[in-house]
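The structure that follows is given in the form of structure tokens.
A single protein chain has been omitted from the complex, and every remaining protein chain is retained in its original position.
Labels for the chains are A and B, by order of writing; each one numbers its residues from 1.
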Amino acid sequence: MTAYLLRRLGMLVATLLVSSFVVFAGLSLAPGSPLATLSGGRSLPPESIAVLVERYHLDEPFLSRYASWIGNAVQGDLGVSISLRQDVSDLIAARAGTTAGLILYAALIMVLTGVGLGLLAALRPGIVDSLVVMSTAVVIAVPPFAAAILLIGVFAVNLEWLPAFGNGSGLWDGIRHLTLPAVALATAATAAIARVTRTTVRKEMDHEHVQTAVSRGIPYMTVVRRHALRNAAVPIATLAGMTTASMIALAAVVERAFGLNGLGAYLVNAALSKDFAVVQGISLVLVTAFVLVNTLVDVVAATLDPRIKLGRQT
Amino acid sequence: MSSVVTSQRLPARPRTHRWRPGLGPLGTTAAVTILAAVALAVLGPALTSADPNTSDFAKAYGAPEAGHPLGYDGQGRDLLARLLTGAGTSLLGPLWVVALSMTAGTVVAVTAAWVGGRLDSVVSAALNVVFAFPGVLLAMLVAAVFGAGLGAAVLALAVAYVPYIARLLRSAALAERRKPYIRALEVQGAGAWAICLRHLVPNILPLIAAQATLFFGYAMVDLAIISFFGLGVQPPDADWGVMVASGQSGVLQGFPAESLMAGGCIVVLVVAFNVLGERLCGPARPGVRSSPRRWRFRFGAAS
Partner (left out) sequence: MNALLTVTGLTVRLPLDGEPRKVLSDVSLGIGHGEAVGLVGESGSGKSMTARSIARLLPQGAQVEGEIGYAGTDVRALRGQGLRDFRSKVSMVFQDPRAHINPVRTIGDFLTEALRVNRRVSRRVADGQAVRALEEVGVADSRRRLRQFPHELSGGLLQRVMIASALLTEPRLLLADEPTTALDVTTQAEVMAILDELRRERGLALLFITHDLELAAAVCDRTMVMYAGRIMESRASALLHERPLHPYTAALTAARPSVLRRVHRLTTVPGRPVSAFEAPGGCPFAGRCAHVEDRCRERRPDLRPLAGGEVACVRAEELHQEPAVTRD
């Protein structure tokens, strides 16, 4: 297990280095000088240019610029926003909570609803199963922005149950404001989890060891929980984790659709206004979170399946 | 004469990834849907006399009327004309993404599988590491650097998809490379290029086609997302993703037609591509159609 964790840690560091390098190298790939990219085409007074050159070590070679950038980033210094003239780290810190809350909320909806529907379909062949299979086949193809528009139209405009715009204030109001966005973000993912739960639970229920448990007089639902669901937990947890990771990038869609003040929406705005320091900073944070969640998923999968620990699978 | 004899002794080239002749009713429906969408996109301009970009603010959110069967959007533009023109951009973008990423992915996969050894290990390790970049995020980064536009988005997505495609095809190419008929061709002195292009790639072509179909659907969603952000297709050009975004204010005012219809088109086509892709490569057993690996692939990755 230790060897596995060490190997996984090595991969994590390598991936983070490559990802951060991609994020950083974008600046040099851009047509025109890095300075022009950083300023986003704005004309700046000479003092500001001097600050930028100093800040980004623009007079140094490429790799040493990367080294100082990543060094600062690790210490929490992600540079200064050109348009807002504020520290990128502060801007990120102010918005990270919304995005994290949104993703956690969506992940919760996804796991509870998805596993519930999948179990229902797996254990009730016939009409219930067909309904779940057919509806998930369609829902899985609904992109988050389409789900968002639909939810706004139905629940906010027609039924007026939930707000369609903004963050809200206070805990309860905040949750109310996050509900529709979280559902929109979780929609397709829930369908995917439901389908995987259905297939794997059904496959597990056919295994002989389930029959052993039944033959010992263990109650049906206990057999389902202790054997079918427990054994299906590895693929379900893996998919749930990776889906949660993908939400880190997709959150931008619902944040924009619902006017939420989160990281993703801010990233889109920064990309539109070419505020490159902000784009870099947020990209770095999001990619890091993405990689961390994916690594966590692998480690969790390894602890859930004793056979992986032996290193038979990597 | 002797060459004739040896070629007769060659083991027959086995068809590993068979084309499945029957798509089934669902698969056929999906294929027909896709073909219909392509036909509409090509014939689009001929089907309506209305111009997709002429706006008449007096008719904003106007109801359907003669010559304008779907009514108007928030800027008084003909919705049918915009949907039809949008079909073109919404299908061409993914086509480019798939063409680029499939070509690059196949080249990487076949090269790694063919050369093997050190190169293969390096490529595999590299693919593992690059795995980690979400396509949409890369597209935002690229848009920030090169400016918003369909071209940048297509390029970014294509690059982001390559590792997934290459990983998938590498294992297929590797399995194919170990087959006796390839060995026989090598012994016979056929060149690597000839073997790869004339035998190996054609034999994994059905798998490539199936993956291309699936990835077409993913690319469609991802491009629509990027256009929804305003980083892809630029208004006033019609595109389904752009239409969903521009129709959002209409939804809030109780005129959801534009967003709903554009979103509906995307969903229907993505379902069709998913179903067709699954039929082309999925397991033959009915009832076990969704493979965890595929959803993991979709949700853990491309977005």
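Observations
The criterion applied here is as follows: contacts are C-beta pairs under 8 Å (C-beta built on N, C-alpha and C of every residue); 3 or more make two chains touch, one makes a residue touch a chain.
Quantities reported herein were computed from a predicted structural model and do not represent experimental measurements.
In the full complex, the chain left out of view touches A. In the complete complex, the residue from A:Pro46, A:Pro61, A:Gly170 or A:Gly217 that touches the missing chain is A:Gly217. Note that of A:Arg42, A:Arg124 or A:His207, the residue touching the chain absent from this view is A:His207.
In the full complex, the hidden chain is touched by subunit A at residues 207-209, 211-219, 222, 226-227, 230-231, 234, 304-307, 310.
The working rule: only the chains that are shown with their structure count from here on.
Per-chain Cα centroids separate subunit A from subunit B by 22 Å. Those residues of subunit B whose C-beta lies close enough to touch subunit A in the complex are 128-138, 140-148, 217, 221, 224-225, 228-231, 241, 244-245, 247-248, 251-252, 254, 256, 259-260, 263-264, 266-267, 270-271, 274-275, 288-292, 295-296, 298-301, 303. Residues of subunit A that touch subunit B in their complex: 11, 14-15, 18-19, 22-23, 26-27, 29-31, 37, 133, 137-138, 140-146, 149-150, 152-153, 156-157, 164, 188-189, 192, 195-196, 198-200, 235, 238-239, 241-243, 245-246, 248-250, 252-253, 256-257, 267-268, 270-272, 274, 276, 279, 283, 286-287, 290-291, 294.
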